[in-house]
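Missing here is one protein chain; the remaining ones are kept as they sit in the complex.
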Amino acid sequence: MGRRTSLRLGVSVAAIAMVATACSGSDDGGSSDSEGDSAATGGSFTLSGSEPEKLAPAADCYSADCSQILSTIFTSLVSVDAETQELEYGAAESIDSPDAKVWTVKLRPGMKFHNGEPVDAESYVRAWNYYAYGPNTTQVGFFLSPVQGYDDLQGKQPKAKELSGVKVVDDTTIEITLDEAFSQWPLIMSYAPAFIPMAQECFDDVQACNEQPIGTGPYQMSEPWQHNESVTMEKWEDYEGDDPANADSIEMLMYADLKTAFRDWQAGNLDIVDGVDPSQVEQAQAEAGERWLSVDDGSYTGLGFPTYIDMFDDVRIRRALSMAIDRETIADRILMGQSTPAMDYIAPFVPGSRDDACEYCVYDPEEAKRLFDEAGGIPGNTVTIFFNNDGGHEGWTQAVGEGWKNVLGLDYELASIPFTPWLNTLDEGKSPGAYRQSWIPDYPSPENYLDPMYGEGSANYSRYQSDEFLRLIAEADAAPSIEEGIPIYQEAADVALEDLQVAPLFFGKTEIVYSERLDNVNYDPLQQILLGEISVTG
Amino acid sequence: MGRYIARRLLQFVPVLFGTMFLLHYMQSLSVQINGNPVRALFGDRQPPPETLAAITRAFSLDDPCLNQTGNPCVGLFVDRIINYSQGDFGIDFNERAITALIADAAPITIRLTLIAVLFEAVVGILAGVLAGIRKDGVTDNLIRITTTLVISVPVFVLGVLVQILSGVYIGVWLEDNGAPEWLSAMFSVSYQADHPWASLVIPGVVLGAFSLGFIARLTRTSLIETLRADYVRTARAKGLGRRRVVGVHALRNSLIPVITYIGIDLGALMGGAIVTEGIFNVPGIGGLVFGAVARGETPIVIAVVTLLTLVFLLASLLVDVLYAVLDPRIRYD
Partner (left out) sequence: MTESLNTEVGPTAAPAPTEPAGDRERSGSLWADARRELFRSPVFLLSTLLVLVVMSWAAVPSLWTDAGSDGGRCELIENNQGPSSEHIFGTTVQGCDMYAHVILCARPSIIIAVFVTLATTLIGVALGILAGFYGGWLDSIVSRITDVFLGLPFILGALVFLSLLGSQSIWTVSLVLIALSWPPITRIMRGSVIAVKGLDYVEAARALGASNASIVFRHILPNSIAPVIVLATLYLGGFVSAEATLTFLGVGLQIPEISWGITIAQGQSLAVAGYPHLLVFPCAALILTVLAFILMGDAMRDALDPRGR
């Protein structure tokens, strides 16, 4: 019954695949045999997925599996090398700015849509204007909100239909002007659903395009989407880009419950399970042997202590509660090893992540009890944990409560309600106690783990306010380059970790198993399987 | 009989309106109590207010009555009925037409239900008869125990156990031993679009298992009663064979409560397959409506449940007509 409602990292599989190519030493990229001798072409395979929301407009496609499809049938502008954490260009040749405010995107020339239309500057600008235009009600169009003129496209009767900050310079050059300098902008542009282009044919009939999108990547959808059943992607022979495409055809089968997908894999009916249920991880390890991958997926879970609840006013109480949580044991025994204890706000694979940033995330019962008593305990001696009851969070929340009971002699209550009212309650600032804070990043920047949750962003449910933190974030945003921003973001994280309005708990993992027929199954740490690289051997 | 049926059909109208209004009220209350369902589409991240407002407006969830807890939102209900009368059944949050969603899901669920009803009726009545003619015998006790197991083991446990046994073990064994494709499709883990009937057999059996117990026990009890009735004694006294007495006289009269139950069960099977469909990954009505309730997609909930009510009403009309056929003493006029 797990739900993955949030955005998963949308970095292009295709682009990452190219990076892997580069890493393995083959400098010219290009052909499908660049991975070495093992890569065989041809054949077909299946993988598990869940029903996408919409395939067009892309800005309505926000779930992980939906992004996986888009990333396979599109070549996205830019992505990030998982190893070196450097930008790797796909459909773009460069994204540069002298001042982090005016950005110039140079497109690779000669790329085409599956229907033969050219992939030019116009096709991008057309798409971005569509995504950002308020009455089109796209889900992730607001990723374009840093762009100048975005506000004029909102409301019932928007003042404009086009972003004033986006200009077509020539066929392969786009100039983007932001409202304010933002050093991490190229990383945002790696989020495929908000930035992939739109063919004119698609623009003219979005409905038809939703059933059978017109992409730019090495695979195309040769038949319409079979709703709730499958999406089939076949190799596009006219592809001119660098992304590999080994198998001839890839079929994503839609599953309502991934436990069923795993059993289908056991029975030999499915080649790849993308996301093994925690309860089946031990079985998967035992049965899959080598054909098993475990990947940091960047998701983050914390426990928030809202400022509007008096009992959490004292920072010593917040620290004591955090130090009384045995993250290791809970991750191991309840989450079945599918999470790792979090010692930072920033997930492990993101540039700037540290494994010892959070001083008060270490399990230390004595110190916790000492701090707790020193602060005089809390009135009523009871803490409530507030979470949604449809996401499988009962186990670890109860374990956190049991830990408090054992270490601090504190009573706990669990308050769980469905997802919608839970979110609405957090929005209104009415959480009855400590709450589950979760995040799935949109782009691999420390900024994405900090500003939304502890700054003026969109997920600051603890109502944390720190001028120092905001000042540091602003400073990092205005840094001249992505790299120079990172140490300043770390300083900001330190400020927030010291105040501990949200205690980091876990970073998530995703488990993938595959069949004997497949070879060269790889993933990037952004939780996407590199479908084009996979070769079918049996 | 014709006038009776016409009168019954006329009675459908208030029931259907009642159902629609009840659901409309429940769903409005849900928005009033739980808040705007559009918010949940965005997950952890709060959307910009103008995005949220635009999408909320697009799904007609911006009516002020949805902020007043307890308000039945009659205006919205009237709008909905007007839209229905013009053939507009609304869209889901992904802007797909409800009619298309139902057209995709309904045939699958209808096949599943047919298999389940066939299974529970044939096996259930047979088992009930065997138990009834030898009360407290071996068969009777065996059925009693099986029924108990099937009823007390929740369907999500039973379903998964059957799935593992049939899909993972038997299925793989069949495949290894070169069984024909339709046979291994029958023992597959999940629904396969290429085998629209075979791959629904096991899910249908799981779905029908719960009612199977009820039907077997109802048949048994009813048969025991009837076998003691005077006319059965008379028939026996006349020297009719046991087989004929049970088959023609007793069984026909014992089937009234059984048929009633199957009629009621039909609607429940179609909409109540939520768990079974979920386990076997069947993209039917159950999954559609479960997701719709969880996400707060009112148009789906109302359209689908009203449709299920209609199915149920037709089934119960059929049952009442069958009463008269089975028991000549019952007359409708």
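Details
Labels for the chains are A and B, by order of writing; each one numbers its residues from 1.
Just so we're on the same page, a contact is a pair of C-beta atoms (placed from the backbone, for glycine too) under 8 Å apart; a residue touches a chain by one contact, two chains touch by 3 or more.
Every value quoted in this text rests on a predicted model; they were computed, and no experiment measured them.
Although one chain is not drawn, the whole complex shows that of B:V38, B:A185, B:L218 or B:A235 it is B:L218 that touches it. Note that of B:V155, B:V205, B:V245 or B:A303, the residue touching the chain absent from this view is B:V155.
Within the complete assembly, A:T329 is the residue of A:T84, A:N115, A:S164 or A:T329 that touches the hidden chain. Panel shows subunit B; residues 11, 14-15, 18-19, 22-23, 26-27, 29-30, 33-34, 144-145, 147-149, 151-157, 160-161, 164, 210, 213-214, 217-218, 221-222, 224-225, 228-230, 256-257, 260-261, 264, 267-272, 274-275, 286, 289-290, 293-294, 301, 305, 308-310, 312-313, 316, 323, 327, 329-330 of it touch the chain omitted from the view.
In the full complex, subunit A makes contact with the omitted chain through residues 1, 259, 277, 279-280, 282-283, 326, 329-330, 333-334, 389-390, 394-395, 398-399, 402-403, 406, 413-418, 421.
Rule of thumb we're sticking to: only the chains that are shown with their structure count from here on.
Interface of subunit A with subunit B (complex): residues 5-7, 53-54, 60, 62, 134-135, 137, 139, 141-142, 145, 154-156, 226-230, 254-257, 259-261, 263-264, 266-269, 390, 418-421, 423-425, 427, 437-440, 452, 458-459. On the subunit B side of its complex with subunit A, the touching residues are 33-37, 39-48, 50-51, 54-55, 57-58, 93-96, 104-105, 160, 163-164, 167-168, 171-172, 175, 188-190, 192-193, 277-281, 283, 287, 294-296.
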